[in-house]
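Everything on this sheet refers to the single structure shown next.
Yeah, one chain of the complex is gone here, protein chain that is, but the others are all in their spots.
Let's look at chain A:
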Amino acid sequence: MADESEALRKQILSARKNNQKLNIVGGGTKDFMGRTADSHAETLSLAEHTGIVEYHPVELIMTVRAGTRIADIEAALAEEGQCLHFEPPRFGDASTLGGTLACNLSGPARPWTGSVRDQVLGIRLLNGKGEHLRFGGQVMKNVAGYDVSRLQAGAMGTLGAITEISLKVMPLPASSMTLVQDMPMADVIRYMNQRAGESKPITGAAWVDGKVYLRLSGARSAVEATAEKWSGEVMEQGEAFWKQLQHMTHEFFQGDAPLWRFSVGSTAPNPELDGPMLIDWAGSQRWYRGEANMAKLESMAKPAGGQVSLFRGGDRSDEVMHYQPEALQNIQKRLKESFDPDGLFNPGRLYSWL
């Protein structure tokens, strides 16, 4: 529980003076993501900048310092019967909220409950000039000024060090239940989308190893009535399965083979690939394991309405994120310049050109 923002600011100012690049690190559990970090850069650690600044359960809003561990946040919320309902993945105990927002990581409920980006209401940010700025707010609705808070989602720290985050929290669902049944991959996309189109309390739809899993959560009566109606067997320990997806501890994610993430239209046909696949988010997120050529996968992701990225493993000296057209590259380069004119933060971590 400490406010380290002044020390962080000083480190940025001195780095600026000495033309020293900075790698922003929270808990260090996502070091494997993005491109290989610049080895000459100094670490700007947010790990000590922790603590819940404000929490009003009745307002459904919490403000925390960015280095606060997800585990600590979830524990505080659980005491009030609430949760982060974007289900943040944790790749270790040290995972922080700041890193989760910078990488825009959300769990299996994301299509229904929204992503971390969706829940963010405001941030404080140290930019490359060492200015400690406040954007958004601690209220549910705020359209004053540009949405700099959500801009950070996926920026991987290239625009500055997020120091504080206000976000929407939600009540824990009263009950949940998982239905499982066998289904070939060829049929599953249509099936999941049909289910997602019904007005039922669905909060998960995934497919792996020839089985489709649907999760229902909400008012007990609604969950039970839906489970009655829908096919599939009630899975004992269903929640454990979703936790394995959320934290990527499921067997599918084990081993060293490169892990690719297709983020595509939910009804797009599956890419024709040989290796193992796991489908989540009712079809919007598809994981693939195997050696592959980035350009080839990009050419598959595009007609599927989305993008591909090399999530873990493989060659991380080259690009790992889907290419961006030139006009969008230019906008992002200029945005970077506007926040970080000396290019201090996470050089080349997101894209080689950023």
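Basically, a contact is a pair of C-beta atoms (placed from the backbone, for glycine too) under 8 Å apart; a residue touches a chain by one contact, two chains touch by 3 or more; residues count from 1.
FYI, contacts and distances are computed from a predicted model.
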Omitted chain, identified by the protein name its UniProt record gives, among "FAD-binding protein", "4Fe-4S dicluster domain-containing protein", "4Fe-4S ferredoxin-type domain-containing protein" or "Sugar ABC transporter permease": "FAD-binding protein"
Option touching the unshown chain, where A:265, A:290, A:313 or A:343 are the choices: A:265
Omitted-chain contact residue, chosen from A:11, A:29, A:115 or A:176: A:115
Footprint left on chain A by the chain that the document does not show: 56-61, 81, 104, 106, 110-111, 114-115, 117-118, 127, 131, 133-135, 137-148, 150-155, 158-159, 170-172, 174, 190, 193-194, 196-201, 218-222, 224-226, 263-268, 281, 284-285, 304-307, 309, 321-322, 324-325, 327-328, 331-332, 334-335, 337-339, 350-351
